[in-house]
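With one protein chain removed, the remaining protein chains of the complex are shown where they sit.
Letters A and B name the chains as they come in the text, with residue numbers starting at 1 for each one.
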Amino acid sequence: MSTIIRHAGSKILSGAVEANGMVYVAGTVADRLPATVRAQTEEILAKIDALLAAAGSSKSKIVSAQIWVADIRLRDEMNEAWLAWVDPHNLPARACVQAALANPQMLVEIAVTAVK
Amino acid sequence: MSTIIRHAGSKILSGAVEANGMVYVAGTVADRLPATVRAQTEEILAKIDALLAAAGSSKSKIVSAQIWVADIRLRDEMNEAWLAWVDPHNLPARACVQAALANPQMLVEIAVTAVK
Partner (left out) sequence: MSTIIRHAGSKILSGAVEANGMVYVAGTVADRLPATVRAQTEEILAKIDALLAAAGSSKSKIVSAQIWVADIRLRDEMNEAWLAWVDPHNLPARACVQAALANPQMLVEIAVTAVK
């Protein structure tokens, strides 16, 4: 049987789950609110770095990313923080759409899947 | 070549697909409508139990879940049904955002990925 390793659990979810050579990172939001979408994206990407490291992976091994922005017009500013962070030689498949998030101060949420 | 096994097909999709040691469960909605978001979530989670069982998996082996609620203010009530259902020692990575669903009576839709 395949081993499943779970990280950074809250009461309702795990922050990241390792299984079958992959790492599944939960939809991640900023804790420091209110903040600009750029600052929120930077905080989220730092949290994703830490979750991937805890699971033995890294941003260079991300295969896909899902990004939700609270207003699609925030996409360009979010993308500036994204571009400053991603490994340009190892870009994930990505989708970015608009969605209302759990708290109206949250402007962006990001989930990723990576190879371990 | 990897074997792909498909379950519970409709005309447009499969309810669940097994491949490479994983089970991919489609975005699942309630059939009993109208109903409260709590009742819809309970019905959906029972359907997911059945789909996972058909594919040789279970809720304790879910690695990630995507939840869409028709109004983000329904998240707390959905979470009560979620918390009553999940295996607290094996919580999935999860994302929950707001989205309009196929039928205005549908208040919640859930998709999951599990280890087989």
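Following the convention adopted for this analysis, a residue touches a chain if its C-beta (ideal position, glycine included) is under 8 Å from a C-beta of that chain, and two chains touch if they have at least 3 such contacts.
Note that the structure is a prediction, hence the values are computed from the model and not measured.
Of the candidate positions A:12, A:39, A:54 or A:86, contact with the hidden chain is made by A:86.
For chain B, the residues in touch with the chain missing from this view are 2, 4, 6, 9-17, 19-20, 22, 24-27, 66, 68, 99-102, 109, 111, 113.
Within chain A, the residues in touch with the undisplayed chain are 20-22, 61, 63-65, 72, 75, 79, 82-83, 86, 88, 90-99, 113, 115-116.
Going forward, only the chains that are shown with their structure count from here on.
Work out the mean CA point of chain A and of chain B, and you get 21 Å between them.
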